[in-house]
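For this depiction, one protein chain was excluded, whereas all remaining protein chains were kept in their positions.
== subunit A ==
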């Protein structure tokens, strides 16, 4: 539902259509691929103890990104969903981020840098901010998960086994 809303808005606005037409000339193929076939779009239960939600960006700026992670009892990201309202690069950055973090520990995922995403998607300078938004989103989701599970502490990933036993 949310996904449809976002995509319909993008397509129905004439201003948003212009970058779409320009994509064939300006966007890298990888951005187009993620834009046309976004991975892991959707929503997890934000109220669940196992789910961390990151919501970043500002509607006024035209980019809002929601990224959610589900963490198993070993401290590994077992499921991940996103929903982004924004430009093609922002959608591609978050889509690629979901592919990247699945199966990672929280510690590994928290170390992902915007430059990794920008490089993979060959983002031009002006679009580096989109990859930064994706980095902010995963960090915010991890922070939310940790605030829900304070017993895991900031070193949850390192001591995941011990923490899980303790819990």
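Here, contacts are C-beta pairs under 8 Å (C-beta built on N, C-alpha and C of every residue); 3 or more make two chains touch, one makes a residue touch a chain; residues count from 1.
To be clear about the criterion, contacts and distances are computed from a predicted model.
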Seminar exercise, completed: Name check vs UniProt for the chain missing from the figure, options "Dynactin subunit 5", "RAB2A, member RAS oncogene family", "ferroxidase" or "WD40 repeat protein", returns "ferroxidase"
Seminar exercise, completed: Of A:48, A:78, A:115 or A:151, the residue that touches the missing chain is A:115
Problem set entry | Per the touch definition above, residue among A:40, A:53, A:94 or A:131 touching the missing chain | A:131
Problem set entry | Touch residues of subunit A, complete complex, unshown partner | 58, 60-61, 114-115, 118, 124-129, 131-132
